[in-house]
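In what follows, a single structure is set out as structure tokens and then discussed.
One protein chain omitted, others in place.
Up next is chain A:
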Amino acid sequence: MAVLVLADHDGSAVTQPTRSAIAAAGKLGDVTLLVLGPRAAAESAAKVAGVAKVLHTEDALYENGLAEPLAALLVSMAEGYSHLLAPASAAGKNVMPRVAALLDVQVISDIAGVIDADTFVRPIYAGNALATVKSADPKKVITVRAASFDPAAAEGGSAAIEAAPKGEDPGLSNFLGAEIAKSERPELTAAKVVISGGRAMGSAENFHIIESVADKLGAAVGASRAAVDAGYAPNDHQVGQTGKIVAPDLYIAVGISGAIQHLAGMKDSKVIVAINKDEEAPIFSVADYGLVGDLFKVMPEFETEIGKK
């Protein structure tokens, strides 16, 4: 079977969630990776372990990831593939259901396991249940939960790069602009350590307490919905059922109560630390190490302590 994977990339390399999608795709058949953008991204994609072929175009039509032309392109390519996959990133979640509907199949969102070519495991109800579903559709269109699949190695492959077909422009939407934060910190869904702040941070200024510890640990910064809603942290920092799903080696929750919607995004982390002044906070029920205390006292001490060798 041949499997087509739509890559997310940063202009020079495919993202780690894409490499997780490649790992999931590898369980289904030979992987062809579709890379839309600079040649450099296609070249690094060709080195990813388990990629048999890279299809590439620099067509400006796909530069901003507009769903309508992108879905049209994927549908035009679908013929040769049994499965079409993408990471469950904002981009993947935006386009794959559109592709599925155009192919008259039910999309299978956010899979956390591959049982066989037709059967997949996916979390439902904020991860409080895992459903095993079998698709009767002739083609499967899938998004992949990155945290559930070890990423394919970035090096080790030597796939051929070929030209992707030319697609049509439905001309339905225009890209006006974006405000994408540049950060030196690791990407939230790829980081080995994540430290998140909640409503208790109290202000955007106070959030620097989290950021400066993050920089000492080489960690990514996350937030609860309450912290994002209050404007303490940007929207793409939200961890949870309806934000980002993370599973780092270490997750530190600071001033976060542990609502099910938040737990949904981080409870598969290897080690969880909770810092909260309320010893009854539900976050402690999933924490490996809990520290009851006022974060404004604890965090500066924590920063000093990790600085010591």
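Here is the rule we go by: a contact is a pair of C-beta atoms (placed from the backbone, for glycine too) under 8 Å apart; a residue touches a chain by one contact, two chains touch by 3 or more; residues count from 1.
As a convention for this text, contacts and distances are computed from a predicted model.
Within the choices "Sulfurtransferase TusE", "Electron transfer flavoprotein subunit beta", "Phosphonate ABC transporter, permease protein PhnE" or "Taurine import ATP-binding protein TauB", the name that UniProt assigns to the complex's undisplayed chain is "Electron transfer flavoprotein subunit beta".
Note that of A:1, A:90, A:160 or A:204, the residue touching the chain absent from this view is A:90. When the missing chain is restored to the complex, the residue among A:209, A:228 or A:246 that touches it is A:228.
If you put the missing chain back, the residues of chain A touching it would be 8, 64, 66-68, 71, 89-91, 93-102, 104-110, 119, 122-137, 170, 172-181, 193, 217, 225, 228-229, 234-236, 238, 241-242, 249-250, 260-261, 267, 270-273, 279, 284-292, 298, 301-302, 305-306.
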